[in-house]
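What you see is the complex with one protein chain gone and the rest in place.
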């Protein structure tokens, strides 16, 4: 490595003599040589095993293998789309995700912006350190704690509401079907706000300090600085995160929903992921699970391109 | 500056390189040579040992054994672990255990990397693949050829026999009727239990729970007394509806010998109406439908529950804070039909199956290892650790654990496991001899548990044919069953928490209708066929609880 750089330095005078065209070509070659290993990597580790998705159209028999198993066409897709529960799980999945987009998506961004306004460096790093801790608590444990807090018999929240005389008798929150989606999104926000903010904090940290100085000299107040310096600087990241959030609108984390489900809220809590887990994966129906996964991926891909297209039309930033 | 950074990079790269080198050299060392060396050194000392003990071949070999449960781990240690030492001394075999989930097993099958021995859940889809594909050897043939004196209970052989006439796996935790003696009873995890201290306080008798009216009256007494225990309100009852169905004697088979789904019987509707009545009278709470098992356990631990049907809820934590707070068996409640109450026993056909790779090198030795591990005494040894070291029989023929073991176990149970190997190799366990010789206990909660178990042991029946109706993983029927189960969770809650008895009946009919849409008929046809096959294999004409 050391040697290579030194060689490069030695040849610099010769390089200067090259025509602009061949330098562009050379430049292109070095850029391409950065990207090709990545493409080759994905070809081997992602594209080669991808034939495995074929089992979505087959009745997968382990002994026959992916290739040898008999074709069944769209049987597994039909089973899912014709399922009497299909519309219900689709509704719940979309509801939780749309709510998550509206309430949950901006939360880490706002947190990062507000955190950046803290002047005490110590307090700032303390808050940031603490904020990402729940990320390491598993959903089972975190969900269990939430269930305890929300419990009608000895939960802290009911206790508080009773003390404040806001309610007369305890509410069984986990049986309230109209609250479930909000509880899910709230939990997700609480657990993910710090971890989700890391990427925005990094983006904000990358902003040139001179820009703030310049804005200050122009007499910008705090909000104007956020509006005209910070926001544009992190916009690219925000747009990309939003595009991906939209494309994954059919995904709800499996564990977090599972842990909050019960017999009384199943009508609003069953999502595609939990349903397919129960009737597919946990029964080891690999073809069925793969078929639903494939259908979801196709939808995600379409949404990704759609969101990217819209974003390119209405703002400068887009993914590609 | 630049130089510094680059030298840092070089350092990292060289570190990485040396790490890789270290790993790959480790690889080489750890592969075959080491075991070859070990077997060489061991074989030098082995001959006289095998000559003195028995004419059998005890030359040291290593076999690979894959357990398809991702949490299982056992590092074979014939030097420090007394159980491993005993097995290696007696068979010459060193076992190299590996484990993983079903996905890993699938990959091993697909890649042709199957180890010598495989243990998997008896309901896993891989079982069918293994048995049909010829990847595993028929145990009956191996027994005939290499271990003619190996007695596998006929009912087990028949039970696991394939259409090709062979059986391929040996089960664990099974209850074979040949092994049962008088007094052996298959257990149940169901029952009807109530707190003795509260019953005494309010003058409630166990017999009160034998009728619907009596049960309601008893629970009402608890409710009206507005009891507080340790500051917690005492909830009269947490019941499971399917247990009530069983108590009401919902039949599992009709007169023609066809399978009956219990949810489709009049007793089921009666049970839901009864549960609904309990709910409407405030005797079971709404959260009985939402709490997880752990949360109910917490309530029981706090002493906030009077009566329950779930024996899996452990009341020892409560007993340890209050020796009077014991749960004892009551009732059980009978229904209007006059059918006898019953409870479901635990699975008789067991949990896992262990199979032998048809290409395994030492099949003769492995089948003898199976025979060795299947003995009644080995069940005790793998449960407690080796006899003589970890336990011995007392004068009553009960197991008495050694002082040394108990001391170490109390200090650090994991160290005890590493030393005695107790509880680490359960793939051939037969629970009957363990139950028969269970150590005598003076702890009152344990005595009560034993008594409760014996009492409801009288209400169990031969459930074996019904164990066959669970569809094998990976099939369409398995999917239908999962959908119906999922639907039943909602359905039950709706009925139990309904506003009136009419609403229960309506919800009941709606639920049945929904099940039809989810494919109940197809599932039933499959289950009934499996049921008939099972009865035929067992030589039974009728099965299920004896009613009336």
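Brief remarks follow.
The letters A and B name the chains in turn, as written, and every chain counts its residues from 1.
The rule is simple: a contact is a pair of C-beta atoms (placed from the backbone, for glycine too) under 8 Å apart; a residue touches a chain by one contact, two chains touch by 3 or more.
As a convention for this text, contacts and distances are computed from a predicted model.
For the omitted chain of this complex, the UniProt record lists the protein as "Carbohydrate ABC transporter permease", which is one of "ATP synthase gamma chain", "Carbohydrate ABC transporter permease", "Glycine cleavage system H protein" or "Protein DltD". Across B:59, B:98 or B:201, the single residue that touches the chain missing here is B:98.
Only one residue from B:88, B:190 or B:302 touches the chain missing from this view: B:302. Listed here are the subunit A residues that touch the chain not shown: 5, 8, 12, 15-16, 24, 26-28, 30-35, 37-39, 41-42, 44-53, 55, 62, 65-66, 111, 114-115, 117-119, 121, 123-134, 136-138, 140-142, 144-145, 148, 154, 190-191, 193-194, 198-199, 201-210, 221-222, 233, 236-237, 240, 244, 286, 290, 293-294, 297, 300-301, 304, 319-320. Residues of subunit B that touch the chain left out of the display are 2, 12, 16, 19-20, 23-24, 26-27, 30, 69-73, 75, 98-101, 103-104, 106-107, 110-111, 113, 173, 187, 189, 294, 297-298, 301-302, 312, 314, 316-317, 320-321, 346, 351, 383, 406, 409-415, 418, 423, 426, 431, 434-435, 438, 441, 446, 449, 453.
Convention: only the chains that are shown with their structure count from here on.
Mean C-alpha positions place subunit A and subunit B at a centre distance of 39 Å.
Taken in their complex, subunit B has these residues touching subunit A: 2-3, 6-7, 9-10, 13, 102, 106, 109-110, 124-126, 129, 132-133, 135, 286-287, 289-292, 294-295, 299, 473-476, 478-479, 481-483, 486, 489-490, 492-493, 497, 514, 517-518. Subunit A makes touch with subunit B in their complex at residues 1-2, 5, 60-63, 65, 79, 83-85, 144, 147, 151-153, 172, 174-175, 262-267, 270, 275, 278-280, 282-286, 288.
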